[in-house]
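Heads up, one of the protein chains got dropped from this complex, but the rest are sitting where they should.
Note that the chains are named A, B and C in the order they appear, and that numbering of residues resets to 1 at the start of each chain.
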Amino acid sequence: MAITFEKVNYEYDANSMWSQAALQGVNLHLESGILAGIAGATGSGKSTLLQMFNGILKPTSGTVQVLDITLRGGEKAPKLHQLRKRVGLVFQFPEQQLFEDTVEKDLCFGPINFGCSVDEAKERARKAMEKMGLDESLLSRNPFQLSGGQMRKVAIASVLAMDPEIVVLDEPTATLDPVSRAELIQLLHRLCREEGRTVIIVTHRMDELLPFANQWVILHEGRTVFQGTVKALIEQADQMESYGIVIPQSIRYWRAISEKFGLSGEDPCLSAEAMSKRIAELVSAEDV
Amino acid sequence: MKQRDLKGPHGTTNVVEETVRNPNVMPSPYSPTIELVGVSYGYGKDLPVIDDITLSIPQGQWVTLVGANGCGKSTLVKLMNALLPKGEGSIKVKGLELQSDTIGKIRQTIGMVFQNPDNQFIGATVEEDIVFGLEGQCLSIEVMEERVKSYAARLGITDLLYKHPSELSGGQKQRVAIASILSMEPEVVIFDEASSMLDEKTRNELLNILSDMHKSGRYTIISITHDAQEIAASERVLVLHEGKLIADRTPTELFQDEKILEMSHVIAPFAFQLTRELHRYGLDISIPNCEKELMEALWPLHLRK
Amino acid sequence: MSEKLLIGRTIDTGSWVHSIDPRAKMIAMMLYVVIIILSNTWLEMACVVVFSLAIIALTRIHIKYFIRAAKPLWVLMLFIFIVQCIKVVDKNGAILLSIGSWNLYVEGFKLGLFSVLRMVFLVSFTAILTFTTTPGRLNQGLEGVLKPLKVIRVSPDRFTLMVSIALRFIPSILEEAQIILKAQASRGADVRELPWKEKGKMLVSLLVPVTVGAFRRAEDLVHSMESRGFRMGEPRTKYHSLVWRSRDTIFIGFFIIMLIAMVWMSGYGTGELWTL
């Protein structure tokens, strides 16, 4: 088990008179090697949840277990250096994550802190840039002289350069153009499938992640209201509305198809390619 | 300076010069709301980021601006609002040439929501932030109260009115930014990826607001977006590629032109994709608006077999 | 970090004090400072205590919030208390306590206690101001109080704009610092886990991006303000307009009466009886 949450609460400014509950009684179980999607309306606590995965935020109460490290609310946290090496977190706003004065320094920051030599770090930086489809000439730029999308790509690259076991991303595709978005999801999918890494993605665009994710978590007002496979999600799709989420188009189409053609229990086809293939089969199958 | 293309009713340079000298001269009613002629711009001595763009946007139009990351969209709209130093070419807003003495007037016409919702927060609370622009317009207290109330309700931030920006989540900040601009009811609204961090539901609500605004005919909307639905809802799409304007067409035309789609890094809405894929399997149906329509289109095919 | 911040944390109980004009509160605060400085005898101090508690009661805000507000100062208070106690060596004065050859004189104890009490009440009163007034109204009050400065050609609107921007951005800068710390921590440089020497280095590597970030913010903020049609010195209407009502005069009246009483007490010999 990569990540286990038990009855986790989190309050901002806990113990002060202005405390604000952001997570309440969250239970969560995520296996290693999966690609998980997290969805929820704005302000439902997704970003807060993610920051607990590498111990940036510590639970106010409850237990968080990530890999072999356990954080308990109210207790002093153990050393987290090793955990952070293994869990890479990309924040929601890339502007906030970049702090060096060149892109290259920013990319090398993580690897060097985790014990790489400078040359190795530079090599990794270059590779991460390439993975994210960024031009090498940007390495010497100041991160704040990039466009919004380029900045986000650099932020993601800076975490990939650390080569973490668990990659956690907070709305990584916002402000990316659709092609880069698709490429990024493909890249993360490959990381998960071919290298066995655990990938956790917060997204507002469930459509693009649905064909790839094998686990979903839905948050609503600081609580986990759903956790399970895509299949289970589709079955419970009607409840999504009440959690402030619009049912993704692909799910709507798939549900209509499976209802009309009586396909209950079948594994869903949620990408345009897979769905059309299935439709074609269905339509022509009746020939026989 | 590039040759100017003058299309005033009098067709002479005089009008322009007069407007320049005295910005209070009423612009001609026929002039488009926004007019760019031969606009180029580069940061420092690098290659031009914006390369010789000429376009005009009539009053009341809803235009989306699309293109790959880093192709110059944000730069282009910042130029329209004089947030970057002047480059080559001429920019006219409501017939006023953009110059140091007209900047103030032009900025009052244009309301802009920036890409990063964080740094555009002026007030110490959500309410104060919305009010900041209204105070500058010298509105009466009753009108301000009315606007704050109605726009906060429309964007679902009524509960957050007394919060400090640092207590808000990403999407909440973005909604506040939008409310602050819309409440000023500027004639031209520019959105720089204003819906990128909104959840699907809020995004649909924003889309409804934009549609309403568009229908009222009072607003000219320019929106930078990567969202297929938003593109589909607009009237006209401008495609930017490496600083050049490579296409100017309707959303439907765009979604059917694979080459431009590829260059602009746009992906068509799910229904478009599905239809295209179905065509490959020889299933010829028109693009459905919802799952029901798809079923209605498929069922006869199915029965025919 | 943000737990420490007092400003901008309005606690709305809808009390009478909340509805007082911020200008009145600010003027009252100045009067209060004078009152406190004038209180030199036990009687006077007792009056100040009663008066202050009465005002606190009027706000209907729980006293624990005020105690919390004064908490960060306790080290300083203790220090001042001790210094004052030691300082007074009055051979003829009454002795309260003697430890070995050292005597604690009543006069010294009184001086120490008074200094501490003064501080506590000053803090509490500032807390009253911030707890009962929204930042917006605070700014307006400030602008109103500073109006007379126009005579010496300092424009109050600019000054209040500066103050309000500063107030607005302190929490954001602290937040940004926190986020940078988070970002650095999640890439393997956690201040809390570094040895002391490294911590100093980290402070620099935090200060630089925060400063640079703040200047960038300034630039973005100017853009944002200007694109909302803001121009320095142009007329603006006020969303919250301040209206001076009779209750505001009454509020200030309390303080003036108190002040007069103080002056009267210190002027006459009444205090003598009570000084012990």
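One rule holds in what follows: a residue touches a chain if its C-beta (ideal position, glycine included) is under 8 Å from a C-beta of that chain, and two chains touch if they have at least 3 such contacts.
Following the convention adopted for this analysis, contacts and distances are computed from a predicted model.
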Looking only at the UniProt record of the hidden chain, which name from "Energy-coupling factor transport system substrate-specific component", "Sarcosine oxidase subunit alpha", "Acyl-CoA dehydrogenase" or "NADH-quinone oxidoreductase subunit K" is the right one? "Energy-coupling factor transport system substrate-specific component"
Which of C:10, C:39, C:103 or C:164 sits in contact with the chain that's absent? C:164
Quick one: which of C:60, C:231 or C:247 touches the chain that's been left out? C:231
With the missing chain put back, one of C:126, C:205 or C:266 would touch it. Which one? C:126
Note that chain C touches the absent chain at residues 4-7, 37, 69-70, 72-73, 76, 79-80, 83-84, 87, 119, 122-127, 130, 155, 158, 161-170, 172-174, 177, 203-204, 207-208, 210-211, 214-215, 217-219, 221-222, 225-226, 230-232
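We adopt the following convention: only the chains that are shown with their structure count from here on.
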A-B or A-C: which has the larger count of contacting C-beta pairs? A-B
Of all other chains, the one whose Cα centre sits farthest from chain B: C
Centroid distance [mean C-alpha coordinates] between chain C and chain A, Å: 44
Taking each chain's mean CA coordinate, chain A and chain B are separated, in whole Å, by 29
In chain C, residues with contacts to at least two other chains: 2, 216
Could you tell me which residues belong to chain A and also touch two or more other chains? 96
Quick check on the complex: what are the chain A residues that touch chain B? 12, 20, 39-43, 47, 92-93, 95-96, 145-150, 153, 171, 174-182, 204-207, 244-246, 248-250, 252-253, 255-257, 260-261, 272-273, 275-277, 279-280, 282-284, 286-287
Give every residue of chain B touching chain A within the complex, in rising order. 43, 67-70, 74, 115-116, 118, 167-172, 175, 192-193, 196-204, 226, 228, 262, 265-267, 269-271, 273-274, 276-278, 280-283, 290-292, 294-295, 298-299, 301-302, 305
Chain A - residues contacting chain C, complex: 13, 15-18, 51, 54, 56, 79-81, 84-85, 87-89, 91, 96-101, 109-110, 113-114, 144, 158-159, 162
